[in-house]
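The structure under discussion appears below in the form of structure tokens.
Removed from the display is one protein chain of the complex; every other protein chain stays in position.
On to subunit A.
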Amino acid sequence: MFSSLWVAKTGLDAQQTRMDVVSNNLANANTTAFKSSRASFQDLIYQNVRQPGGQTTEQTQAPTGLMLGTGVRVVGTEKMFTQGNIQTTGNALDVAIQGRGFLQVTMPDGSVAYTRDGALKPDQNGQLVTSTGYPLDPAIVLPPGTQTVTIGNDGTVSVTVPGQVPPQVIGTLQLADFVNPAGLQPNGDNLYLETAASGAPQIGQPGLNGLGTLAQNSLEASNVNVVEQMVDMIETQRTYEMNSKAISAADSMLQFLTNKT
């Protein structure tokens, strides 16, 4: 009936989605290793009311036509994998990844998920697990009676146990990297899953071949820039208001039509 109503509706929809993304970012401003998302928009197809370049006479052409746009849509929400701040915690089992790469964890169904949240804990068997309790892959098991744990920049885990003077190496943490980390599927619990868009994981030792290094006693904070998110929120809200204004203008035009004729 009146396409501007529908066009403005697409604007409301898109801004609402953007607001969801912004509020999720703000809600996770303090989540360890959280990566912020952004919504990207694109304009929808155009309806060709009058073809540009149509002949106006035998010799002349219309320089422009009339193309009516049909609105906007959210084309995707993209994770921004910029580095978060490194915060020193003093906890020997906290590791932050400086640079590229993800720790691998084994999911309950046996599949592998990826995370940058390095807040590790030993479970009842001494095996290192994430905050959710999923074991690391490759598995690292602390021997009973472990006194100190040292995690090197290259992922080497060494421990000291009573009665043994030299520290012993019990394993190495490995990192997985993806060609297109933005294509990973966020799965909640700070975990990401491999998708066709991310490419296959390239596993290697931290610090080698372009992979990031590990920093013990530290955690990576979320990379949410709160100021930027607040500005985004204001911008979203105002654009939403403008689009609702367009709906009320279209509505009052229709109202006027029905009342005055």
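One rule holds in what follows: a contact is a pair of C-beta atoms (placed from the backbone, for glycine too) under 8 Å apart; a residue touches a chain by one contact, two chains touch by 3 or more; residues count from 1.
The rule is simple: contacts and distances are computed from a predicted model.
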item: From "Flagellar basal-body rod protein FlgF", "Amino acid ABC transporter substrate-binding protein", "Pyruvate dehydrogenase E1 component alpha subunit" or "Multiple sugar transport system permease protein", the hidden chain's UniProt protein name; value: "Flagellar basal-body rod protein FlgF"
item: Candidate in contact with the missing chain, chosen from A:94, A:117, A:177 or A:220; value: A:177
item: Chain not shown: contacting residue from A:15, A:130, A:190 or A:213; value: A:15
item: Selected from A:89, A:202 or A:217 as touching the chain missing from the view; value: A:202
item: Sites on subunit A contacted by the missing partner chain, in the whole complex; value: 2-5, 7-8, 10-11, 14-15, 18, 38, 40-50, 52-53, 62-72, 75-76, 78, 80, 82, 100, 177, 179-180, 182-183, 196-199, 202, 204, 209-211, 235-236, 238-239, 242-243, 245-246, 249-250, 252-253, 256-257, 260-261
